[in-house]
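Structure record follows, encoded as structure tokens.
Here the complex is missing a single protein chain, while all its other protein chains stay put.
Moving on, here comes subunit A:
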């Protein structure tokens, strides 16, 4: 008997996906189904939290150029 599971499909780059998988590995509380390189289904109520966590992670890895001192 086929099943239908409510969730949110995430489409992203493989690099982002691996971060999501890593975030999930602690408690397994995000991912419902790992589909392929660029697709995941996650729990509906966790989307916001996931976005937040992802943002935090990206902040660690991304160094925005330091603003030049506005001396002029």
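Here, a residue touches a chain if its C-beta (ideal position, glycine included) is under 8 Å from a C-beta of that chain, and two chains touch if they have at least 3 such contacts; residues count from 1.
Please note the rule applied: contacts and distances are computed from a predicted model.
Not shown: a single chain whose UniProt protein name, out of "RNA polymerase II transcription factor B subunit 2", "WD repeat-containing protein 74", "Ubiquitin-related modifier 1" or "Mitochondrial inner membrane protease subunit 2", is "RNA polymerase II transcription factor B subunit 2". Not every partner is drawn; the one left out touches subunit A at residues 1-13, 16, 32-33, 35-36, 39, 41, 44, 47, 51, 54, 58, 64, 67-68, 70.
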